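For this view, one protein chain was removed and the others were kept in their places.
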Amino acid sequence: MNKMLIVTNNNKVYEKHKENRDVLFLEKATHLEVLEKTRDLVHKGVRLLSHPIAGSLKPNQTPYRSILLEKPAHYGDSENQMIPILDIESLRLIENSIELTKRILAVKSIPQWPSKIEEDFKTVDLSIIDNAIN
Amino acid sequence: MKLELGKIKIKDVQFGDVTKVEGNVLYVNAKEIETLVLEDERLISAKVELAKPGESVRIAPVKDVIEPRVKVSGNGGIFPGVISKVQEVGNGRTHALVGANVITCGKIVGFQEGIIDMSGPAAKYCPFCSTYNVCIVIEPAEGLDTHDYEAAGRLAGLKAAARIGEAGRNITPDEVMSYETKPLQEQIKQYPNLPKVGYIHMLQSQGLLHDTYYYGVDAKVMLPTVMYPTEMMDGAIVSGNCVAPCDKVTTFHHLNNPVVEELYKRHGKDLNFVGVILTNENVFLADKERSSDMVAKLAEYMGLDGVLITEEGYGNPDTDLMMNCKKVSQKGIKVVLITDEFPGRDGKSQSLADAVDEADALVSCGNGNVIINFPPMDRVIGTLDYVETMIGGYEGSLKPDGSIEAELQIIIASTIANGYNCLAARGY
Amino acid sequence: MVKEIERAGIPVVHMCTVVPISLTIGANRIVPAVGIPYPLGNPLLGEEGSFKIRMKLVKKALKALETEVDGQTVFE
Partner (left out) sequence: MEKKRVVHYINNFFAGIGGEEKADIPPESRPGRIGPGMALAEVLGDKYEVVGTVICGDSYFGENIEVAQEKLLSMIGDFKPDAFVAGPAFNAGRYGVACGTIARAVEQKFSIPVITGMYEENPGVDMFKKDLYIIRTGNSAADMRVAMPKIGALLKRMMEGEEILSPEAEGYIPRGIRVNYFADQNGAARGVEMLVKKMAGEAYVTEYPMPVFDRVDPQPAVKNIKKARIAVVTSGGIVPQGNPDRIESSSATKYGIYSIEGMDMMSPNDFMTIHGGYDRAFVTENPNLVVPLDALRQLEREGEIGELVNYFVTTTGTGTSIGNAKGFGEQFSKKLVEDKVDAVILTST
C-alpha cells in the first residue's frame, strides 16, 4: 500500500498530522534543506504529491516549507527492497524548485522575523499543505 | 449573453456629505463608508483617504483594488455570491465608474505587501497611479485567525466598491460599450469562416492568502468550467490573493480583463471569440493533472482553433501553465501564452520555473526582478513598516530618507501576467 | 559534453540515470543506470551483488559502443 509521507520544518504541520500520517519533521532544517531532503527521497523512488514551491511566498521570505510525498511499495524494508523506479516528473519538479530557490536565496537570505509573523507563515504553510492532503 | 457596459468617466474624487457622482466628479461620504466597513466586527478601525494621480502619495501594503460598478438591469448584482446573492450575471446593463478605484490597505499579515505610488518613477509601472483612488485603511482586531483577517479585508473592499458603485446607477454614461457572446453553436454559425478562439483563464488557488473566488466558490475546490466573458464584467470573479504584488490579478483586473477586451475588439473581424475556460492552479499534483486534462477536453469539445492562456503567480503556477499548453497543443489547437518573467536581477537566469517544447509562442510582461529606486513620498496611506520584508524588498530597501530601492516585484500589478500593461522584456 | 566528444570523432556511450535529460542533451548511445545516489550498482544488495550489476551495465555499455546506430538509441 503506497503510504503518504510529509517532509516539513513546520511544527504546526507536525503537531497536526503526526498521529495519522508519516511525518519526517526536520525541526532545525532551513527551507532549502527541506527541499534537498525531499530530492534525496525522490532519488530513492519516492514520488511527489504536492508542488515543492507551492505558494507565492518566496523561499527568501518564509522559513517554512512542507511537502507531501508518496512512498513506493516495500519502501524501507530491506529484504525485498526493489530497485526503486525514479519518478521523472517528481525529479524535474524538485530539481527545478531547488535551482529556483538557490537563485532567490542568493539575492536575499531569510530575515529574522518577529514571532507573530512567523506564526502567520506557519499558518499559511499549514493551509497550503492541508489543501494538498484532503 | 449580451451586456451593455456604461462607462461613467470619473475626472476627480472629493469628500462630500453624500456619496454621489456629479459632473464626472465622485463625491465620497467617508463616515458612511467607514461605518459600512466597520459593520464587520472583525475590523476595529477603518479610515478613508483619497489619492489622486500626480500627488506625492504612497499606498502600502495593498490588499486589493476594485472598480466601483452597479448592475442597472439584467439579473443578479455585482460580485454575485460574495456581496450580491448567487445569480448568473453578465447580461443586461451595468455602469462602471471608470477612472475611480477602491483600494484596501493596511496590515493584515506581516508579509502581505504591495506598493502603489501616485507619482514618481514607480508610477509608470502601476495602472492605479492614474486613477482616483478611494483608499480604505483597515486594522483587524487583535488575535484573529489569519483566515478571518483575510476574509475581513477582502469583504471590506468589495462592500465599499459596491456601495460607491450605486452612485452611478442613474447617471447617463459618457460611453456605452456592448459585448455579446452567443451560445456556442449559434456563435459558430454567426461567423462560420472565422477561426474559433477561446481564453483559458487560470485563477490563483494555492491556499490561504492565495485564493480567488468564482460566484463565491474558492477556485481551489472548482473543476474547470466554461463561462461567458461578460460574467467577469459583473464581478463573477473576485480576488482573495494578497501575497505576490507584481503579478497580483486584482479584482479591478478581473472586471477589466485585457485579453477579453482585446478578443472582443477583434470579434467578428478576424476571429470568433466563443468563450472562456476557467481553471485553477492547485498545489496537489493530481489536481494539476486533472484540471489540465479537463481544460484540454473542453477546448477540444468546443472545437476551438486557438487559445490564449494566462496565469496568476510564478513558480508553482508555471507548471500548470505548461501542462495546459502541452495538452491543448496536443489536441491540435494553437496556443499563445502570456506570462511575466523572473530571470534574476541581472536577467541572465531561466525566466520560467517550467518549460515545454509546445511553448513556442509566448508574450512577455516584463522581468520582475529588476531593481528600481523610487524617492520618498510626502504622504503615506497605510504603513511602510514591512517594506523590507515584502517580496522584492530586502535589508536596506527602505532608506532613512524614506526612499526605496527594491525589485520591481514590490509594485502592485507591475508585471501582471494577463497582458494588461505595456511593460515587456526582450533578449539582449 | 557528450556531443563535443562525438563531434571530435570519438564514439561515446552515456551511462546515465535520467534518460530524458540524456536524450535532451543529444547523446546517441544511452545506457540507463540504476539510481542517482548509486548510478552503477545498488549497495543495498551488498558489495558483491552491486558489483555484479556494475559489470552487467559496463558490458552493456561496451556492447552499445560496438553497435551501429543511426540516431539516439537507448540500450535497455
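As written, the chains take the letters A, B and C, and residue 1 is the first residue of each chain.
In this section, contacts are C-beta pairs under 8 Å (C-beta built on N, C-alpha and C of every residue); 3 or more make two chains touch, one makes a residue touch a chain.
All figures in this text were calculated on a predicted structure; none of them were measured in a lab.
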Counting the whole assembly, list the visible chains that the omitted chain makes contact with.
A, B, C
Which of B:G143, B:P192 or B:G427 touches the chain that is not shown?
B:G427
The one residue from B:T146, B:N367, B:T389 or B:Q409 touching the chain left out of view is B:N367
Just to verify: which one of B:K20, B:K182, B:K297 or B:K334 makes contact with the chain not shown?
B:K334
In the complete complex, which positions of subunit B touch the hidden chain?
124, 195, 197, 258-259, 261-263, 266, 270-271, 305-308, 334, 336, 338-339, 341, 343, 346-348, 350-352, 355-357, 359-367, 370, 408, 418-428
Those residues of subunit C that touch the unshown chain are 1-17, 21-22, 24-29, 33, 36-41, 43, 47, 50-51, 54-55, 57-59, 61-62, 65-72
Residues in subunit A touching the chain absent from view
39-40, 43, 95, 99
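By our rule, only the chains that are shown with their structure count from here on.
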In whole angstrom, the CA-centroid distance of subunit A from subunit B equals 30
Once you find the CA centre of subunit B and the CA centre of subunit C, what distance in Å lies between them?
50
What are the residue numbers in subunit A that touch two or more other chains?
none
Multi-chain contacts in subunit C, i.e. residues touching at least two other chains, fall at none
Quick one: in the complex, what on subunit A touches subunit C?
40, 43-45, 78, 81, 83-84, 86, 88, 91
Going by the contact rule set out above, which residues of subunit C touch subunit A in the complex?
17-18, 20, 34-37, 42, 44
List the residues on subunit A that touch subunit B in their complex, please.
48-51, 53-58, 61-62, 68, 89, 93, 96-97, 99-100, 103, 107-108, 111, 113-114, 116-117, 120-121, 123-124, 127-132
